[in-house]
Each structure stands twice: as C-alpha cells, then as structure tokens.
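For this view, one protein chain was removed and the others were kept in their places.
All chains are identified by letter, namely A and B, in their written order; residue positions are counted from 1 within each chain.
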Amino acid sequence: MVRQAPLWTALLAGAVLLALATIAAVGRGVAVARRAAGAGTPVAEVARLLAQQRRSTLAADRLLWRSGPAAVCVAAALAALVVPLGRWTAWDSPVGVVWFNAMEVVVWAGLWLVGWGANSVWGVVAGYRFLAQGLAYELPHMFALTTVALGAGSLRVGDVVAAQSGLWFVVWMPVAFVAYLVAALAMAFWGPFDAPAQADLAGGLGAELSGVDALLLRAGRYLMLTAAAAFAVPAFLGGGAGPLLPAWLWSLLKTVAVLGFLVWLRDRLPTVRMERYTELSWLVLLPATLVQALLVAIVVLLR
Amino acid sequence: MGLTTALRRRTPLRPLIVTAPGGEPARMAVERWCDRHAWSPAYAPAQANALVVCGPGSAALDAVVAEVWHQLPLPRRRVTVRAADDADAALRHALAALRSPSYRPDDAAEPDGHGTGGPRYPEPDQPAPDLPAQGGPGGHDGPGEPGGHREHGEPSGYDVHGHEHGGHDDRAHEHSAHEGGHEHSGHEDGGHGHGHGHGGMVLPGGVAMADRGADRDGLMLDRLHVTLGPALYPWPAGLTVRLVLQGDVVQEAAAELLPAGPRHSVVPAVRLLDQAHCLLVLAGWPGAARDARRLRDAVRAGAAPTGYRRWATRVRRSRMLRWSLSGLGPLPGGGPGTPTGAGSSAGARARAGAVPPTGAGPANDVYGRLSAWLDGLDAVFAGRAIELVEPDPGLLPAALAGGDLAAARLVVASLGAAPVHEPVPERA
C-alpha cells in the first residue's frame, strides 16, 4: 500500500516537516496572544535571532555546544524520513520503526551537549535534567513502538500502515498511544516536560545561547515535536486512510491535528518535576505498556 | 544592509527585567506592556535585547546591573523605568532605537559598565570583543540619524541609556591593543597563564575549579557556588541568595537583602495575584501565569477582575500543579500557610488570634502557600478585608537546604506576603 517514492521526495519530506513546524510555531504565537496578531511574533523572533550577535561564555566547549542544536535539527529531519505521506514514503526502510527510535535518541546527545558546552550552571543542571527525563520517558516509548511493530508483525512503517486497514491501532492499543504521546512531548522537551528549558533555570539549555544558535535550538524543538506528531499517524492513526480526500491530505490533516493537540497542551499544564514523574513512569506507565504489549501479543497469536 | 534593516524593523522587545527594591509597580507596568505585545520577558541575558531596570537605582544594584549588561548580546538597549507611568514611553523608545535602521552596535556608544563591573577575567587570548574594527568612540554618530532616540533631553523619570560615552570606551582601546599583541584568535582553552594560577594550576579565565566537600551521604563531591538574585526574573526585588550546590542539590543557603526601597501602598489583591503570577511562571504553567498577570493588571487599573473565579478554579483543580508543588520547601516552624509561622515575626505574634483562612489550614509547603493566597484573594473579591504579613527572609536558608535548584526558586517565590484573616467570629 505504501510505496517507495523517488529519491527527491526525501527532500520534500524535510520541507513538509519544516512547513508543519512553522505552522506549529505560528499557531502557538496566536494562542499566546489570543488574537491573530500574535502570529507575527514567532516570525519576528526568527528575524531577531538571525540578526542577533552570537555569544560565547568563559571557557565554553564551543564545538560541542554549537553542534548540539544542529544535531537536534538534523535528527528530527532524519526521523521524519521514514514517515509516509499518504501512499508514498521517501525511504521504505525495513526497520523504519527502529530508525525513528534511534534518531529520537540522538536528541539526548544533542541536548546534553547543549547543556554541557556552555560551562554555565544552568546549562549543566538542565542537561542532567534532560537525561533524567529521558530515563523516565524512553522505556514506555520503546514499548509503545514495539507494540505497534508487534501488531503489524513488521518493523517497516509501510507494513504498519497496511496492518491498520481494518482497525486503527489507536483503537486496540490506546495505552501505547497515550505512552507515545507522552514521549512525544518529552523528547521535544515540550509542554509539561519542559523542565530542561524552564524559567526556574533561567531558560536552562538555552540560558547562554543567542543568535543563530538559540534559533536552531528552538527550531529543533519544534521540528522534533512535529516529527513525533507525524510518526503517530502511520503508527496509530491509520496513515493516509480516510474517506473522500486523497491519502496524502489525510496524512497531513492527521499530523496537524496531533501536532495542534500537543501545542495546545503547552498552556494547559504546569511543568512536571522529574523526580516525581520518574516514579509514575516506572511504576504505572511501564507496566501499563507491558500489559498492552502482552494483550497485543495474544491477539497476534490468536489470529 | 537592506536585509538587516528589514529584519530589524520587526524586532520584538525581549527585556531582561531587573527589579530594584521598591520597583515592583514599575515592573508590573513593564510586564503589562510586554503582554500587550504578546512578547514574553527573557529569563537570562543571552535571550534578551534590552535590560530594563525597574525602580530607583542603588549603588549595590548598579554593579550587578553592569555585570548583566555586559552579558547581553548585541543589539541591546538599557532602559531605566523609575515609576510605573514611565514604562510605556521608555519601552517604546528603546524599541524604536532597536528597530532604527541607523542603530549601530557600537559598543563605545553603549554604557558597558566597565567603570563599575566589567569582566574580571583576563581574556587577552580572545579575538576582539564585539567592537567593530572601524569607528572608535564617536564614530557612531553617523549621518542621517533620525531625531529622537539619541537626544538627551528626555522627559525626566526615565532614561534610555545608550548615549553616554565618556569614560566607558577605554575598553575599546584596551582590546584593540590586545588584538594586535596576541594573535591567538580562536583559542580559549586557557592554556596560557595569566598569573591567576590556583595552587599551581592555570585555569581559563582565572576562575577556579570547584572544590570538594562532604555531601549528605558522606561522599566528597564538588561544591559549586551559585548566587541567585538580585538580577534575576522573576525574583523578589533586592534579594540575594547564595547557594552551595552539589550537582543540583542545595547544600547550604544564605540570604541577604538590599536596603528597602520606597514603599508603595499596594492593594493586597494586586500583591497576591502578582505573587501567584511569579510562582506559576516558575512552575512552568504559562497559561495560568498569563491569566494571573492579566487579572493583576485589571485590578491595578481599577477594573473588575473578570474571570477570576475561572482562573482560581483552574489553579485549584490542577492535580498536576498539586503533584509538582506539594511537599516542597517546608518551613522549620511548620507554620500553617504563613511564612511567618512559628511566631518568627513580631507582626504575626501581635495578631496571635489570626487564623488561616480555611478551617484546616493549608499545608506547610509551596502548594499550601499558593492555596493560602487563593483563599486570601477569594476573601478580597468577596468584599472582606485581609491583611498581609511580610515574609521573613531569615527562614529561607533552612527552607532551601536539601532541596534542588529547581525547588529553590519555587520556594523563594512561595515565600511572599501571606494573607491573614481577622478571626471574625471570635472577635465579634
């Protein structure tokens, strides 16, 4: 059902990712201002950061520090590569699900480098905070992805979409879907999981970044959030399946819906303190996703 | 350059707000101005393009402001807002300057604070700082300067810095001399000693490595000295808290206050809403924080606090907020809700009969204090009078030690003025 598209569509995937991330940022601007005029704020911020002087801190590890935000952006683009758009996919990898997982973990390294490189107490604490967050969100996330692969009997994203032609995975794997959405927020340090970039750490990871470096970190955050929202569509929401409209449009609409929900959450919830979330994640979310995986495994055996 | 100018014209103002003691009304006015534009204030100098000092200046604060000013990237403006009424004009002025096509990031034209603070770190190995190679002091007075933003004869009450040059540009020469003398551009690994050896070790920037000390588990671990305040946002005006950290655990804390500024008669509702706003910002709930700020501004403007009930219900009902804030920062006295519990303040003792608003009394933690503020606000908007008890900064060290850095700022924010209700039935 999902077919390999020509090579140039790989670049199209990146362009679509960037466009959706821009929509998310502009939408957030509107939500903050609670009026349409706010749409200009993210655009103006981009202009400001482009023109702003970059800065360096005392004895900063500049190479590592600068490569962090760039790594997050590139990892998001690579993660989005395996997401099919309707009936086409830019890279029909036989291990697409694992690939997405791997690219998402690159973000750990990128954010850690951002925090470490500045030689600033805010960055260092924020970097360690993100690692603690990673330890808390990653396992439920991986079990959610495994459950999806189990249900499809394949790690190929196209096969996952095909397996949902009868019933979307979100219907019979709701726990995995919720765990996936939680992880999507956490990997983009977004919403209630924004402790590594929070006001109580003077901006945390971004406390000492200015200019293009700061722009890349913020862009990377939106790109990662968008990539995570986009992957939820083939994994749980039936890919491009839908009536009337063409499949590629359904893919886009579902992505925008998931992304909009994640962005909307930002203002609705306070930040979760990681030392509290860790316990919840390991003792509630992890067993819940394990039971979900077991149920799916039994269904797979029976059919 | 055409593109630079075009981009500049859209620049939003991102102020790093520093509040001097007594500058709270000015700060609220600045926040309101930003809110109207849907721009959020910065939390660190790197994110800012304006340094806004609210309230009257003081010598102690000036040194701190000079240090922070040095950390702002270009383009930047320094704004002093002495009184709330001046905020609008001063900020518009600064924004116009930042957006002006003739703005030149000429450091010599910016007060760099080198007379007072400046970097105390030898950096001769560095390439030239943010000074354009051309144009010494005075070179910034280019032709075609639109009138207005460089004039000194501003209305009194505020001033936009950026015009003073005398005495501040010595660093320009100093650094161009360095640049000529040492051509190590790009190296910052500090392998070159500058006579700042610490026990024979040569460290970059003349700053030491962290020293070790026993932690609570008896391990010898690096101790980091971190100072919070006074140039921090959001943060109580004039407060400085010196922390000793191991990792992000606070081992020791010490608090000091700048001399108090002029006292403003602040309506209790404004004070409580403002405190709730700061706490919610730090708790990472931008939506609720924004609503608290808008309610505060409405009350300040004398308008009806429409939407208060909805906001208060939302904050009270949030399980995640309770989950995140409860158990943080218990006070040694275990006082119910009020930071002056255990009779540590004479004022509280005087009102010995005072009871916390709700019968049971809120818990002795950050969440409990926030609940007490909400109860106080309920009372105010129901038409009852409440009194506020000022916090006792002496309680801070014990409340902070043992927590982590994240909790530290929440705890400080929670130790604001606490409402005390007159014990209505007993006295009547």
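Note that contacts are C-beta pairs under 8 Å (C-beta built on N, C-alpha and C of every residue); 3 or more make two chains touch, one makes a residue touch a chain.
Please note the rule applied: contacts and distances are computed from a predicted model.
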Undisplayed chain, where the name is taken from the UniProt record, one of "succinate dehydrogenase", "Amino acid ABC transporter membrane protein 2 (PAAT family)", "Glutamate mutase subunit E" or "NADH-quinone oxidoreductase subunit": "NADH-quinone oxidoreductase subunit"
Among A:L85, A:V161 or A:A202, residue touching the chain not depicted: A:A202
Candidate in contact with the missing chain, chosen from A:A19, A:L167 or A:I298: A:I298
For chain A, the residues touching the chain missing from this view: 7, 10-11, 13-14, 50-61, 70, 73-74, 77-78, 81, 90-91, 95, 97-98, 116, 118-124, 128, 132, 135-136, 138-139, 142, 146, 149-150, 153-155, 202, 207-208, 211-212, 215-216, 275, 278-279, 282-283, 286-287, 290, 294, 297-298, 300-301
Where the missing chain touches chain B, by residue: 1, 3-4, 7-8, 18, 44-46, 63-65, 67-68, 70-71, 73-75, 103, 105, 119-121, 123, 126-132, 175, 188, 203-205, 207-211, 215, 219, 221-232, 235, 240, 246-249, 403-404, 407
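Operating definition for what follows: only the chains that are shown with their structure count from here on.
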Chain A-chain B separation of Cα centroids, rounded to whole Å: 32
Touch list for chain A against partner chain B, complex: 29, 32-33, 35, 37-38, 40-41, 43-45, 47-48, 50-56, 58-60, 62, 121-122, 125, 128-129, 192, 194-195, 198-203, 206-211, 214, 266-273, 275-276
Sites on chain B touched by chain A in the complex: 4, 7-8, 10-12, 14, 38-40, 42-44, 46-47, 49, 71, 73-75, 105, 121, 130, 188-190, 203-205, 207, 224, 226, 232, 234, 245, 247-248, 280-288, 290, 318, 320-321, 323-324, 404-407, 409-410
